[in-house]
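A short write-up of the structure that comes next.
All protein chains but one are shown at their positions in the complex.
Now for chain A:
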């Protein structure tokens, strides 16, 4: 009997996240039955997409016992640069009035390049200079923000939102497949593809195994022959690619980019990771967990708004959910020890 009880408790712990999400969904439906619609469902998933892509990048760094404060500003800079290279050629206030229409792949690759540039600096700081990730990413956060301001505020137009985006670009990001009456936004597909790739990297590759080994116990990993520097740099490289992609998508999703774009996104991403069971102690975390974490946070935003909870109260609820989810996570971690 006692054994059964502990078993039940273990199960509850292990499936706490889906349970929390399920209870929240039911709660919202009870208060507002009209919440039940396909459109609400796809809205939440597509809104969570860019955030989930960013969070999957940050998650690897948290598994390495690190964190990333620069993710949001890096995303912002890639978004600004992508948008500036993809303004409609007929739009009056273009940043580059003489720029010809570029193939979409060019700004896409530049966005990724920007992401990788900054995360490699972060990786170098952590792996070689032995800085704590908190410090080096705090530095690059400011550098990326300053760079974004310099890029956006210059003649002839001065600082102004980069808008009037090329339709090819907005369609690529905001478009949707239609199956009967159901629209499935491309964004969900992009996030799903990236999630599958990341799942593969984390679980089926040597890099993935090394990442968890380093995150769990760096000394032990080094002793058993894992090359710390190389593996850490690779994890940061992947994060940079994801930030670049997320920035490229985010500018078109919003419809414009400014110096504010990406502000505090890193905190949402970190929250999604910890809510999704990625442990700050390192060495623990899963891609499905990060996805559920991102969806839970987006669901809080969407669902609470839908049932018209006071906006200030929504922020408090978000804070409470993070605390509750992480306390459960810590419990799990203690049991394993």
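Basically, a contact is a pair of C-beta atoms (placed from the backbone, for glycine too) under 8 Å apart; a residue touches a chain by one contact, two chains touch by 3 or more; residues count from 1.
Here, contacts and distances are computed from a predicted model.
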Chain not present in the shown complex, as UniProt names it (candidates "SigE family RNA polymerase sigma factor", "D-galactose/methyl-galactoside binding periplasmic protein MglB", "Flagellar assembly protein FliW" or "Electron transport complex protein RnfE"): "D-galactose/methyl-galactoside binding periplasmic protein MglB"
Contacts of chain A with the absent chain, listed as residue ranges: 7-8, 11-12, 15, 18-19, 21-22, 25-26, 29, 33-41, 43, 47, 149, 152-153, 158-164, 181, 250, 253-261, 263-264, 301-302, 305-306, 308, 311-312, 314
